[in-house]
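Right, I'll just put the structure down here and ask away after.
Complex shown without one protein chain; remaining protein chains in place.
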Amino acid sequence: MSAYKEIAGNGLWKQNPGVVQLLGLCPTLAVTTTLVNGLSLGLATALVMAASNGAVSPVRRYIPDEIRVPVFILVIAALVTVIDLLINAFALPLHQVLGIFIPLIVVNCIVLARVESFAAKNEPVPSVFDGFMMGIGLTLVLSLLGGMRELVGKGTLFSGIDLVFGPNAAQFIVTVIPDYHGFLLAILPPGAFIGLALLIAGRNWVEQRKAAAARSGNLPLSPVTSH
Amino acid sequence: MNAIVNLSELIKRKLGKTGLSSFNGGVHPPQHKLESTTSPIRPVPPPARLVLPLRQHVGNVSKLQVATGDHVLKGQLLARADGQVSAAVHAPTSGTIAAIDNQLIPHPSGLPDISITLEADGRDEWIARQPLDYKAMSKQELLDSLREAGVVGLGGATFPSHIKLREDARHPVRTLIINGAECEPYISCDDMLMRERAAEIVRGIEIMRYLLDAGRCVIGIEDNKPQAAAAMRAAAADSEVAIDVAEVPTIYPGGGAKQLIKVITGLEVPSGRLPSEIGVQCFNVATAYSVHRLVHHGEPVISRIVTVTGHVGHAGNYEVPLGMSIRELVELAGGKAIPELIMGGPMMGFNLPSADVPVVKATNCIIVPDSAMFPEPPPALPCIRCTRCADACPANLQPQELYWFSKSQNLDKAREYKIFDCIECGCCTYVCPSNIPLVQYYRFAKSEIIAQDRAREAADIARERNEFRLKRIEREKQERAQKHAQKAAGAKTEAAPADDAKKAAIAAAIERAKAQKAEMTPKNTEAVSPVVAAEIAEIETRRAEVQAASTTEARTEEKQSTEEAK
Amino acid sequence: MLTALYVMLGLALLLGVVLGYSALKFKVEGDPLVARIDAILPQTQCGQCGYPGCKPYAMAIAKGEADINQCPPGGDAGVHALADLLGVEYKPLNAEHGLPKPKSVAVIDENVCIGCTLCIQACPVDAILGAAKHMHTVIASECTGCELCVAPCPVDCITMEPIAESPANWKWRYPVFEIKPEPAVTRKIAE
Partner (left out) sequence: MNRSPYISEAPSVTSIMLKVMLALVPAIAAYVWVYGGGILVTLALASLTAIVTEALMLKLRDRPVRLFITDGSALVTAWLLALALPPLAPWWLIVLGTAIAIVVAKQIYGGLGNNPFNPAMVGYAALLISFPALMTTWPAPLALAEFELGFVDQMLFIFSGNLPAGVALDAVTSATPLDYLKTQLTLNHSLQEITQSPIFGTLGATGGELVAAAYLLGGLYLIQQRIITWHLPVAFLAAIAIMAGLFYLADAGRFADPALHLFGGATMLCAFFIITDPVSGPTTPRGKLIFAAGIGIMTYVIRVYGGYPDGVAFAVIFFNICVPLIDAYTQPRVFGHDK
């Protein structure tokens, strides 16, 4: 069981795709204008990752090494197309918002990276789990970033939730700061970079704290003089 | 600022039609030369004890010719030049060799080095001195006697002069430049030498000119030394050969060999090359003087003029026997031998590790600072890329880039941005508003790169030797295997049909010969005979030595040209 | 639906041909990586890494059999260089393989040496001269300081002497860091 725990830990924290591996930044930065957008794309990616890992792992022994990359891409592309069609069928408004970023999951390197580095070397069940946890890790980052940008930029949370759950869900939109001027920078691309940087910094800070604590309270000597 | 100053100077020069060129950058630090030029050069009584490091020059450490307890006369050879890039050491007075051991030397490392300690007997007794009739000798003989007399560049770089005075068929020297620029603040030993011994310097220049067969000869003197220039001009007028005196503008580091060559000839010494390759050779005035002393008086290099200045009672120039303790010299000049003594000028000098180090051939100036003279710089701030350093750099480098690379130890990049063209003149640090010790970073990066290169060369040699050894072992293994196979085959042929008997006989003969051969070589090892290995090793060592010597020669000669500034 | 299949099939065939051609055409003989790793290794040939020399270790790293932190003579800088080259994360030297020491050379006590040639056979770079029953000597400039000659000597006449710093090989130090921490910071560190 500890193996699964480790996989989960890797996906959610240690090897988090968004803030540690820094893979697949294009959608991370582009669609996280609101919490709902980030969450939806994250979940879609998680689904694709779980499915592609699950699809590649059983056939990994039969794929010649030279053509593994085309094969992986083919599998991922097929699965993404399915997901794209699914969202198009059941949540058209969301599909219109996320637009090109759903097909673009194909070339999201985090998907290929997990297939290559995990599914191609492990049994199907852990592979599916790894893909899913990595996806969830990415979802966490995307929704956090989306939430931050939405909050700072518009003063609301969950705006656009009606796109996913229908017009009735509009009541779930939370207006955190009433009468907000709006801080456009957060919504625009620079806001995404700054926000992601803050998330990475936050994670590093926590890690360094942990490492410092592990060194039994010995504060690391800063390099005041060298040599 | 310097851009403006340079521009105005350039215009002035263009209008004045002096025929002089100029270089980029440079600074105008306060001169502080008056303190030490008010009184004539003073002689120094021979001290009781002298310490003579064997490494007073660039190149191989000279070979000892005396042993502890020997009595030597003034001017007697103590250590002979070892190979071409080397220079001899002589006794500055008569006395007894008290010790030959490691002593502190005036070097920025503060490390001791092998030195001869001489106890003077007080008689100051000369060996027989023989003036040389240089026109009657072959040039090679004259060069050899320069080498044996320990004549090195006295501008501070101490590169053996006989190498620079060799005629080179590929690069004939058209212009001989005598460097009397002396651009560093405080230092005035060349100035005083020129004022007082102009005629002797000119005699030396005549000999140098004869050796190099140079077409043109120019003495470059900064225009802040009008008396020296006048003296030299008068002495040059008396000479039978044409010697020009060029008054070059006073700007630091205008006395750097490359900078002076640029100013006088308009030519730039290509990076990593020697001035002789563009038909120029440059010597310090004091070097010319010591050539004269040797040729016309038969005296080797046993003393030099040293400026003692700063916080002393009698600042001035002293003619000091080599090996004299700097403590004694400073006390003689009426100063205190404090630990912060500086050898050289304030721009390129360094703190002596102790006052108890000897005067060596490179010692041109001793500054005794008082507390207010050279205050500790305020804490360094980050570089703000103001490019004052780039404006001041005489080599036209981008010091701020070199600083980044040196600081982050990105040595490849530092090399790519031409850190080895830096002459460590200190102009960049002088003008830095952030008080960054730029030159220290460059020195660090340079010596780190040189050490890395050496390590890489050593690794390459080791790799080659290891591969060679593995191949050899492999070959021997195959040979043994073959031998076994042949033996086995031979055993079979015993029973083989008779027509194979002939072949067997041949094989047996070969076998015998081989056995004989094997007997001749020592059987102690499975490996190839150590004799062969030794031979190979010896050849390779020699090759490596030759390579090393040629690289040091190039490197040191280049270094020398930059240090000639002092 | 059929069109889709045909398109995919056609593409597969076409791209398969391209892939096959590239696999044959651009095949790399040997492993250039080994040479690049070998160039970083210090060529001490000491075998502390567990391989009989620098090249075998380089091959083992290239194959992924050995870790990058097994070379004490290469030091921390060596591990960093290897990590950079291979694009893996730096890790501190593995103490199992020994610790970095100052560079030294072997010196044979010539009064004790019996001329057994055992050290000559052990030397990976043929840096020891001598013949049977004759005194041996080390060519200091060729000695890599690998210490392989020390163990075989039956009379323990070989010692490793660190290369002393002299004015000839002395290096300028890294300038003392320019930003002095404020007293408060120093105190925190000291506590």
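As written, the chains take the letters A, B and C, and residue 1 is the first residue of each chain.
The rule is short, and it goes like this: a residue touches a chain if its C-beta (ideal position, glycine included) is under 8 Å from a C-beta of that chain, and two chains touch if they have at least 3 such contacts.
Quick caveat: nothing in here was measured; it's all calculated off a predicted structure.
Asker: Using the touch definition from the top, which of B:421, B:457 or B:511 touches the missing chain?
Answerer: Of all options in B:421, B:457 or B:511, contact with the hidden chain holds for B:421.
Asker: From the list B:207, B:269 or B:302, which touches the chain that is not on show?
Answerer: Per the contact definition at the top, the residue touching the missing chain is B:269.
Asker: Just checking the interface: what residues of chain A touch the absent partner chain?
Answerer: Given the touch definition above, chain A has residues 181-186, 188, 190, 194, 197, 222 touching the missing chain.
Asker: Quickly run down the residues of chain B that touch the omitted chain.
Answerer: Where chain B meets the chain not shown: residues 1, 3-4, 23-24, 27, 29-30, 108, 185, 258, 262, 268-273, 342, 344, 346-351, 369, 373-374, 377-379, 381-388, 390, 394-398, 400-401, 417-418, 421, 426, 429-435, 437, 439-440.
Note that only the chains that are shown with their structure count from here on.
Asker: If you average the CA atoms of chain A and of chain C, how many Å lie between those two points?
Answerer: 40
Asker: Please report how many Å separate the Cα centroid of chain B from that of chain C, as a whole number.
Answerer: Measuring from centre to centre gives 34 Å for this pair.
Asker: Two or more other chains in contact with one residue: find those residues in chain A.
Answerer: none
Asker: Among the residues of chain C, pick out those that touch two or more other chains and give their numbers.
Answerer: 173-174, 180
Asker: Which residues, counting only chain B, touch chain C once they are in their complex?
Answerer: Touching chain C from chain B are residues 55, 105, 107-109, 111, 113, 379-381, 409, 435-437, 440-441, 443-444, 446-448, 451, 455, 458-463, 465-470, 522, 524-527, 529-531, 533-534, 536-538, 540-541, 544.
Asker: State the interface residues of chain C toward chain A in the complex, per the touch definition above.
Answerer: Chain C reaches chain A through residues 15-16, 19, 23, 173-174, 176-177, 180-181, 185-186, 188-189, 191.
Asker: Could you please specify the touching residues of chain C with respect to chain B in the complex?
Answerer: Where chain C meets chain B, its residues are 38, 41-45, 53-55, 116-117, 120-121, 124-127, 129-133, 139, 141-142, 144, 165-175, 178-180.
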